[in-house]
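Read through the structure below, which is laid out as structure tokens, and then see the notes.
All protein chains but one are shown in place.
So, chain A:
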């Protein structure tokens, strides 16, 4: 590799934005699939209604799931430390997520392959688990990330971890889990309101979605207040060289009350993220009450704002450590090498627009509201 035209610090920041964009892409696209699956047993009562909900996301959920898979790959490539420490640290929680995510494709594809009512109801619950459990655990995981997780790094940078599955289930994390479920259920309901023909399923979705939206406002605000008063937050106190090679052990970090809110004073534009989170949710609630198709845009913006607000609050931290704050992973010391970040940037700049083009084309082909009859035709799931 000859001269790399972007300096290391710039690449690190760009990748912070790109990983965030991939997470937001996942929440905005697959998020409504997860939400719709969580709503499945409640908004759809008969077999025909359930196939209506399932087939509303049937042709597209598989592509959406790739946001998660590519997000995982990007984490591995751009922030190998974060990938290694978080995935092994959340070991059993990760297993539960994987088990739920395995059920989802199979549930979609296999449910209607047999007529038996027991078979179909079994897969309906599998789809519910496949939607609800990841929504809950992703929120719980983010709640833990905000508090810091108990890991340490030895001199060879091997990570060790003292905490199990139940350590993750603390009150703040559970609050974040609820916020996440409410957000995705609201988003899923907004999608059903936009995609389905008028009828009982759409009415029920609008009803559940409204309550979920109110839940988002309450849980998201409560989490914000909790952050403010609880003393959550970490700050780097040593000199930091943004161009330095990735070694998380070469800095000093303190736990500091309110540090997670300090960025909004330092970079006032970051306030846009939580504002978008609240405003999008309020708009989505209004839209759901009117059963308007544009609600999906509002709930998507809400999801983007809420996720961006977590990233903005924590910057430059990515994964703080409670047992050894100095070992915390940050944007400056957890990234891949300059070469890898640059190559991956080029690949992303080329392929992300292509992905957006063919995804839009697929949506264009499938444009239009889905009715019970079409959703129950032989070509559907």
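The working rule: a residue touches a chain if its C-beta (ideal position, glycine included) is under 8 Å from a C-beta of that chain, and two chains touch if they have at least 3 such contacts; residues count from 1.
Note that contacts and distances are computed from a predicted model.
Please identify the absent chain by the protein name in its UniProt record; candidates are "3-isopropylmalate dehydratase large subunit", "Cytochrome bd-I ubiquinol oxidase subunit CydA", "Ammonium transporter" or "(2Fe-2S)-binding protein".
Cross-referencing UniProt, the chain left out corresponds to "Cytochrome bd-I ubiquinol oxidase subunit CydA".
In the full complex, which of A:17, A:105 or A:199 touches the chain missing from this view?
Missing-chain contact among the listed residues: A:105.
Specify the residue from the set A:16, A:32, A:61 or A:332 that touches the hidden chain.
Residue touching the absent chain, from the options given: A:61.
Out of A:13, A:84, A:222 or A:323, which touches the unshown chain?
A:84
Considering the whole complex, which of A:44, A:137, A:159 or A:236 touches the chain not shown?
A:159
Extract the touching residues of chain A with respect to the undisplayed chain.
Within chain A, the residues that touch the unshown chain are 1, 58-63, 65-66, 68-70, 72-78, 80-81, 83-88, 91-92, 94-95, 98-99, 101-106, 108-110, 113-114, 155-161, 245-247, 336-337, 339-340, 343-344, 347-348, 351-352, 355, 358-359, 362, 365-366, 377-380.
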